[in-house]
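Shown next, in structure tokens, is the structure this report addresses.
Only one protein chain is missing from this complex, and each of the others stays in its spot.
Chains here go by letter, A and B, matching the order in which they are written, and residues are numbered from 1 within each.
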Amino acid sequence: MMGLTDLFNMSKPEGDKQKELIRQLAVLGVKNPSLCFQCAKCTSGCEAMKLLELQPHSVMASVKTGFLDEMMNSDVIWACVGCFKCKERCPQEMSPVDVMFILKNWYVMSGGSLPGDYQNLLQGILSTGYIQEPVEVLDKDNKGWSREKLGLPKRGHPKNINGFMSALSQLAAEKL
Amino acid sequence: MIRKLGFYPGCVMSAEQYAYEMSIREVLPDLGVELVDLENTSCCGAPLRSVNLLMQMYLSARNIAVCEEKGLDMFVPCALGHLSLVETKNRLNNSKELREKIVKKLKENEGLEYRGDLEIYHTVDLLHDVIGVERIKEKVSNPVKWKIACHYGCHTIRYTEAGRPDAAEHPSKMEEIIKAIGGETWNYSEKLNCCGAPLMVTHKEAALTKTGEKLKAVKDRGFDALAIVCPYGGRLLDGKQEKAGSTIGEKLDVPVFYLTQLVGLAVGRNPDRLGLNLNLSPVDRLI
Partner (left out) sequence: MGKTAVFLCHCGDNIAATVDIEKLKKEFSKDKNLVVKNHMFLCSEAGQQMILDTLDKNKDVDRLVIASCSPKHHWNIFKDCVKQKLNAYMFEMANIREHCSWVHSDREEATKKAYSIIKGAINKVQHHEPIGTVDVPVNRDVLVIGAGIAGMHASLELADKGFHVYLVEKEASIGGNMTKLGRTFPTDDCSMCTVSPIMNEVKAHPNIELLTLSEVVGLSGRVGDYNVTVETKPRYVDLDRCTACGLCTEKCPVSIPNNYNLGLDKTKAIHIPFDGSVPNAAFIEEEACLKINKGVCGICEKVCPADAVDFNQKKERRELKVGAIVVATGYQQTDLSNTEYYYEHPDVITGLELERMIVPSGPTGGKVVCPSDGREPKTITFIQCAGSRDKRHKEYCSNICCMYSIKNAKIMRAKFPDATINMCYIDIRAPGRRNEEYYALAREKNINMIMGRPSQIMDTPDGRLFFDVFDKATNKFMRVESDLIVLATALEPSEGTKRMAKVLHLQYGLDKFLSPLHVKIAPVDTTTEGIYIIGTAEGPKSIQDSITDAGAAASRVATILKDDVATVDLTTAVIDPDKCTRCGLCREACRYGAITESYEVVDMACKGCGKCVSVCPEDAIEIRHLTKAQLRAQVDGILEGDPDSVIAYTTETCGYNAADIAGTSRMEYPSMVKVVKLPCVGRLSVEDILYPFEKGAKGVMIFACPKGLCHYVDGTEAAEEKYMKAREILEEKGVDVNRLRFVEILTPDGQKFQRSCREMAEYLKGVQ
């Protein structure tokens, strides 16, 4: 047996997946993670580090060495708030945040169940075009206010909702 | 009139953060910006980045196309939406492959023509760069003389490569506007910290902790109020302040305003028309 083996679970790097990840990042205009030199500045600035122990630098390290499955299936990448600090400040112009977006996309594509409220958001968009419908909000005196009552115009919505839904469902099956 | 722009409010503002929308509609025409409502809009896709990036880009691209049909440049007051639209525009310009894929789907399924050559403004650059601090200053009749902290929100300023309304590390346009309308403001270390909003989808407790910490910092720094430019942030910073306080075990009472509400007050608009009754944080204390 050649190459690297993770002795904790006997897993091996997945070269093909790694190649595919690099390809997809390139489509987005994001650089190959191989330049990461593990300074951990991303983790030091990560908004989800202290509370949820997200370590972008270790996501990058795993991806660089090819241990993708483990990362893709881990809960921790769902803690990323998408604040883009890691991307903004990376001295090597890497983008852990985009790497994690793709890994999460793959998890979903592979049939993984959507965590938290994502199912609702997705359902909302597919049925009405928005993640939520306009509600009647309460002011401090518990008085209800709708868009209409406030004199706000009706908001726009996809005119051809069937076409809209069909486009999204086609994309759900496509590779980036 | 200096500009006529397609107005794209996005999900959160049009579904619940009415105060932001009201103050925008109340203030901008007075400052020379005519807003044109768009009819065929939808979510910008940003909440779906983690689920499917192609869907995200499709949704952003379709809203761009909807505005382009009107031949107008675009105003997107939501930071999350603004980044998603601008980023998608860049990505489709830089990747033939992506562009062909998305443009084809837009045409085939919804009959939309995508060009991707419009300008997309956010509240910060619209007020600061297009309208200009001087023009705002001229209109001020009722200066807001409070100490106001600025919160740009992550997506207003990051990431630089995408082209943002202000600088990533030392943004200053909101501060200039606050000073123009009579307020006092200064830099504080937590200025660039996240409000926690995106975490509401998966980690509510953590989200509220971040909201609480952000507001506590503003309070500890001696500010009277917090100015924001993002409905996603407003939902927590203004709407869930009490909950955020109890999460971190602090009593929080920071008045939170949308920047457009503050400008509206300063130029003498009727507080009712600025949606101030809808702010759940203790803004009454100051007005």
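FYI, a residue touches a chain if its C-beta (ideal position, glycine included) is under 8 Å from a C-beta of that chain, and two chains touch if they have at least 3 such contacts.
No experiment lies behind these values; they were computed from the predicted model shown.
Check B:Glu184, B:Glu205 or B:Asp220 against the missing chain and you find that the one touching it is B:Asp220. Only one of A:Asp6, A:Glu93 or A:Glu148 touches the chain withheld from this view, namely A:Glu93. In the full complex, chain A touches the hidden chain at residues 37-46, 49-50, 55, 57, 85, 89, 91-93.
Listed for chain B, the residues touching the missing chain in the whole complex are 167, 169-170, 188-190, 192, 220-222.
The rule we apply is simple: only the chains that are shown with their structure count from here on.
The centroid of the Cα atoms in chain A and the matching centroid in chain B are 21 Å apart. The touching residues of chain A, when paired with chain B in their complex, are 27-29, 47-48, 51-52, 78-85, 87-88, 100-102, 104-105, 108-109, 114-118, 121-122, 124-125, 129-135, 137, 139-140, 145, 147, 150, 152-153, 155-160, 163-164, 166-168, 170-172, 174, 176.
Of all residues in chain B, only 9, 11-12, 14-16, 18, 21-22, 25, 37-43, 47-55, 58-59, 62, 66, 90-91, 94-95, 97-98, 101, 105-106, 108-111, 154-155, 158-161, 168, 192-194, 196, 198-203, 206, 209-210, 275, 277-278, 280, 284 touch chain A in the complex they form.
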